[in-house]
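Okay, here's the structure, questions in a sec.
Removed from the display is one protein chain of the complex; every other protein chain stays in position.
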Amino acid sequence: MGDLIQAIVAKYNYWIYITLMMIGLYAMIAKNNLVKKIVGMNIFQTAIILFYVSTGVKRGGTLPIIEHGHGGHSHVIHAADYINPLPHVLMLTAIVVSVATLGVALALAIRIYNRYNTLEEDEILAQIREE
Amino acid sequence: MVWPLDLAILTLVVIVGIGAITVKDLLGAAILFGAYSFMMCLLWSIMGAVDVAFTEASVGAGVSTVFFVAAVFRTSRRTKD
Partner (left out) sequence: MKTIGLIIAVLTGALLIYATADFPAWGDPHSPASLHVSPYYIEKTIEETAVPNIVTSVLADYRGYDTMYETTVIFSAGVACFLLLRTFRRKEPEERLYRHVLTGVTIHAKRGKLPPSGDFERIDTAWTPPDLIIKTMCRLLIPFIQLFALYVIAHGHHSPGGGFQGGVMLGASVILLAISQDLRTAVRRLGEKVDALLCAAGVFIYAGTGALCLLLGLNFLDYSALVRVLPCDPIMARSHGIFIVEIGVGIAVMATMIWIYCNVSSSGEYDEGL
């Protein structure tokens, strides 16, 4: 029982991130409205970014900006004092790509609305079948 | 890392995320999505990822929410589900 509590305390963060990802995945599959699907896609993307950034956290580490960095090369830098900056770099790209994808997805939704006059998926499919 | 703060913000994020996909008004969903982005920014600031938090605050809680509201304005606002 003791190490079950230990395991839960060490890992509960990951479980909450997985819950967020599954909320986004459910919205993308099961919702009828197109804008709700796009909101679900963005929730999924930010949850994955959260998961990646959390793999770089170190207990006792500080921000990835070198202190006393201006003049002196005289300080020895230990890698264990700073948190891992590599996931941050990759996730900066991911955030900017997600906003680009959001722009294109909303443009597509506006075009679909102009053509079919509704944004509900079942009504769009019914109109396509009638043509 | 202060764990009660972390747990509180994570619970709020899950609640706001479920709310953003459940409300029947699309403008409300867009605003709740902006709140969700801002909570994510707070989480990353707590973890020490300040560059990522800055980008998410400006992109997610700023420009993304504006795009959503503009698209909802151009299409319809009510939804049945």
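First chain written, first letter: the chains are A and B, and each begins at residue 1.
Definition applied: contacts are C-beta pairs under 8 Å (C-beta built on N, C-alpha and C of every residue); 3 or more make two chains touch, one makes a residue touch a chain.
Remember, predicted model here, so these are calculated numbers, not experimental data.
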Touch residues of chain A, complete complex, unshown partner: 10-11, 13-15, 18-19, 21-23, 25-26, 29-30, 32, 54-61, 63-67, 69-70, 73, 77-80, 82, 84-90, 92-93, 96-97, 100-101, 103-104, 106-108, 110-111, 114
Chain B, residues in touch with the chain not shown (by the definition above): 1, 50-51, 53-55, 58-59, 62-63, 66-67, 69-71, 73-74
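Convention: only the chains that are shown with their structure count from here on.
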Distance from the mean Cα position of chain B to that of chain A, given in whole angstrom: 11
Residues of chain B defined as touching chain A within the complex: 1, 6, 10, 13-14, 17-18, 20-21, 26, 29-30, 33, 36-37, 40, 43-44, 47-52, 55-56, 59-60, 63-64, 67-68, 70-72, 74-76, 79-81
Contact footprint of chain B on chain A as seen in their complex: 13, 16, 19-20, 23-24, 26-27, 31-33, 35-36, 39-40, 42-43, 46, 49-50, 53-54, 56-57, 59, 61-65, 83, 87-88, 91-92, 95-96, 99, 102-103, 106, 109-110, 113, 118-120
